[in-house]
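As you look at this complex, bear in mind that one protein chain is not there, while each of the others sits in place.
Just so it is clear, A, B and C label the chains in written order, and each chain counts residues from 1 on its own.
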Amino acid sequence: MKNIKVGVIGMGRIGKIHFDNLKNQIEHVEVLAVSDPFFEKNIGVPNITAEDLIHHKDIEAVIICSPTDTHADYISLCAKAGKHIFCEKPHDLSIDRVLETLKEVKDAEVNLMLGFNRRFDPNFQKIRSLVQEGEIGDVHLLKITSRDPAPPSLEYLKSSGGMFLDMTIHDFDMARFIMGKEVEEVYAVAGAFTSESVQEANDIDTAIITLKYEDGTMAVIDNSRKAIYGYDQRLEIFGSKGMAKVDNNKPDTHVLYNEHGAHGALPLNFFMERYTMSYKVEMQKFIQALIEDQPLPISGVDGLKAMMIALAAQKSVALNRPVTIKEISEEKVKNIS
Amino acid sequence: MKNIKVGVIGMGRIGKIHFDNLKNQIEHVEVLAVSDPFFEKNIGVPNITAEDLIHHKDIEAVIICSPTDTHADYISLCAKAGKHIFCEKPHDLSIDRVLETLKEVKDAEVNLMLGFNRRFDPNFQKIRSLVQEGEIGDVHLLKITSRDPAPPSLEYLKSSGGMFLDMTIHDFDMARFIMGKEVEEVYAVAGAFTSESVQEANDIDTAIITLKYEDGTMAVIDNSRKAIYGYDQRLEIFGSKGMAKVDNNKPDTHVLYNEHGAHGALPLNFFMERYTMSYKVEMQKFIQALIEDQPLPISGVDGLKAMMIALAAQKSVALNRPVTIKEISEEKVKNIS
Amino acid sequence: MKNIKVGVIGMGRIGKIHFDNLKNQIEHVEVLAVSDPFFEKNIGVPNITAEDLIHHKDIEAVIICSPTDTHADYISLCAKAGKHIFCEKPHDLSIDRVLETLKEVKDAEVNLMLGFNRRFDPNFQKIRSLVQEGEIGDVHLLKITSRDPAPPSLEYLKSSGGMFLDMTIHDFDMARFIMGKEVEEVYAVAGAFTSESVQEANDIDTAIITLKYEDGTMAVIDNSRKAIYGYDQRLEIFGSKGMAKVDNNKPDTHVLYNEHGAHGALPLNFFMERYTMSYKVEMQKFIQALIEDQPLPISGVDGLKAMMIALAAQKSVALNRPVTIKEISEEKVKNIS
Partner (left out) sequence: MKNIKVGVIGMGRIGKIHFDNLKNQIEHVEVLAVSDPFFEKNIGVPNITAEDLIHHKDIEAVIICSPTDTHADYISLCAKAGKHIFCEKPHDLSIDRVLETLKEVKDAEVNLMLGFNRRFDPNFQKIRSLVQEGEIGDVHLLKITSRDPAPPSLEYLKSSGGMFLDMTIHDFDMARFIMGKEVEEVYAVAGAFTSESVQEANDIDTAIITLKYEDGTMAVIDNSRKAIYGYDQRLEIFGSKGMAKVDNNKPDTHVLYNEHGAHGALPLNFFMERYTMSYKVEMQKFIQALIEDQPLPISGVDGLKAMMIALAAQKSVALNRPVTIKEISEEKVKNIS
């Protein structure tokens, strides 16, 4: 079986995770180059410019992990160079730019996968399987709890696009993935309770978002940027034949009973620890699909749709009323594939 | 210490629970009479008409467990007769009638307690204590899951006032009780998925209700009339210093591990089993407050306020927009104490 | 259906539990008298001497809850008076005295039930059912954890017969009840680690006891007189088709997550809280069996057999070797029915 040859642009936190997985954990792939002007460690492959990497004659697929504001440009370059693309979320903060580059990707007949890694988490995979196998029956209700351990820096917040586009976007994708149908309308309430930097960035840090699907079923997401007890990632699905839920992962299973109570471990602290497995499986699936010439498990349109839910949530908070996805798409979008 | 002398009107399911608790579990109280034309068992106390019971010269307090459409009339009669009142929820389905009788109660200087028994459940009491002791810090978010094992009969549904007034009203009260502050605005999405009888009654059986409090914090309630796995009553509170949640009670703690998985018991089936303790404590607190001449732990106004949240939720579903409590009160109410 | 008429001897902690259950919770029974010279509260029935109670012409069954050293005498008197007997454990600390009175009971053709209340606990009942229904397959191994929150007083310890006869005897009975077969050999290791009073009483407070059954399967019990975190009562069964275990009961289901960890409630503190339900069901089954003229669910021989396991455990610790039940019975017993 042939090996896929790839390059990684951006060797920050996520870039390094993908690089290590590609190098050590995944078969049938070779990393020919990385590109990161600020990364100096010798890791056994050349560190070249992004342009050179994209145009490297042996590289078939590019993993884009650079800062958000470069994603669309690199996608565009990759498309023109005929390279397949794995791009970390978000694609871009401008929906017009997203649409533009999606068109380029389509015209170039390359494949693009958005990095919604949580879809590959064993807990959420299990819930998805239970739904698909009919164990839940007709699904009536989905509940997602998604809380970060601490808000990002003010600097990050200012260029993040806001909590819905930066953080909740994972939950919006999950809401589509688990239910396997499209969101029609969004209502959100939100506040800024956790830090001055969030208020200074004019952002929110706490929200409850209600989603209505096209068939009248519903989902609710609750978010916080600051759960003092760690990274809280839970999900519950309810339907005519049953209910299933998944809890957080913990570093160990201990419970200590003393005179003050029964005490156990906190959840794994953040996405690096919690989603270790999902980052690995995500990249495996990307490589495997390229090798087998199969559709990628997550498309650029998946990214676009999650983004439109986020924009609807933003508008809902601003106007304090439910907002339909149609409203967003008619406003912002001419033609979505 | 003196004994309080009481009578019980209505010896259906709830009436019998209260009667047994008053007779066998609670000190300093004597049941002098019951009133139920359809109840024929000899339980050692006379079964007389409701009017005779209310006017019995030795009875100081009346426990009203008769059908909903008689509550307001009996409250009115009790007020006129100078008797203290414990009334099962709901007070009445008409907010005007509630206001009218609350005024009579106030003028007569008798005490009225509404039967929001869940406030006395050990799980919810624990959450309330954690909030009050500051263990949660500044509270940002409350989540309530409340699902019945099966919808009531079509006949019951038709006269129930709808799911929000009949079932969710307990959750609306809980949302006020746990947070200790007032709800300002309500948004609800709902559907009828579980049975034809719900659709025939033109009612709903599944809902997500978002509540905004006066200080911008928020709560979300999810309901179903039919959880095939039993009575699902959970709650979670989240704030700056931590998160606490309570789970369902189960009949036993067993887990069976076999080749198919790990299997445990389902939640206690319905309110009779789950809220056994809260019914007992509720009645103890009622009797104790009367003996010590203290304010009752739940007032008629508490019933009224939960009712207004329910009416706002109904209107929100009808109009698909958030509805303020003020809107309901200005519409329906002249002057609420 | 007729009512059984009973009397209660001894109104200490356990006597009061039984009295309350007989009076308020159990149907088809009347308490005609109690007997306790140190009990002065008016509870609506006469407080008479034990002899008068036993010979009361209308009393059919006697509930013996007096101090241990009176049990055998009262059993003997009841047998002579033709009264059925419910006796709290232990029957007597002398196996000869136990055998003597069991013979009197047999000759008098009255029924005797020993108060091994834990058999009626919902958790242990569930395990027993799983075994009987074949869910565990061939049972290979039973594990019992049984720890008290604190050792009794020195005075109590001195007349208790030692930990195995006083405390572990419940676990020995449980080991027979769950497995449904007889213990053949016992090996025990023990120590006195928890308090000076235990050492002063020349008793033990910590032990691991291995039981071999007649078919070669096995059980292990671990005990402590002092679990600082409360009353620890767990059990696990393992066999060819699966494993099942039961955990402690807790006062509520809360878990609090804060920056220090995840914190839950401790087990219910002691037998009064933990075994509330089993005391009630135990007495119901006693009354029901008398009414229906059925065998009592626990016999005097059950008490005798648990006692012989305890004596074997004592001897095992003394000699540091496994001790067979046959050895004990040949030593102490001429003929056991």
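Please note the rule applied: a residue touches a chain if its C-beta (ideal position, glycine included) is under 8 Å from a C-beta of that chain, and two chains touch if they have at least 3 such contacts.
No experiment lies behind these values; they were computed from the predicted model shown.
If you put the hidden chain back, the residue from C:Asp232, C:Asp252, C:Glu282 or C:Asp302 that touches it is C:Asp232. Among B:Leu142, B:Ala265 or B:Ile325, only B:Ala265 touches the chain that is left out of the view.
The missing chain, though absent from the display, is touched by one residue of C:Lys23, C:His140, C:Lys158 or C:Lys332; that residue is C:His140.
The missing chain, though absent from the display, is touched by one residue of A:Lys80, A:Lys103 or A:Lys241; that residue is A:Lys241. Across the interface with the omitted chain, chain A contributes residues 23-25, 122-123, 125-127, 130, 135, 241-249, 251-259, 265. Of the residues in chain B, those that touch the hidden partner chain are 227-230, 257-266. Where chain C meets the omitted chain, the residues involved are 137-138, 140-141, 143, 145, 147, 187, 189, 191, 193-194, 206, 208, 210, 212, 216-218, 220, 222, 224, 226-229, 232, 238, 240-243, 320-322.
As a working rule, only the chains that are shown with their structure count from here on.
Of all residue numbers seen at the chain A-chain B contact, over half occur in both copies; the interface is built from largely matching residues.
Centre to centre, using the average C-alpha position, chain A and chain C are separated by 58 Å. Contacts with at least two other chains are made by residues 241-243 of chain B.
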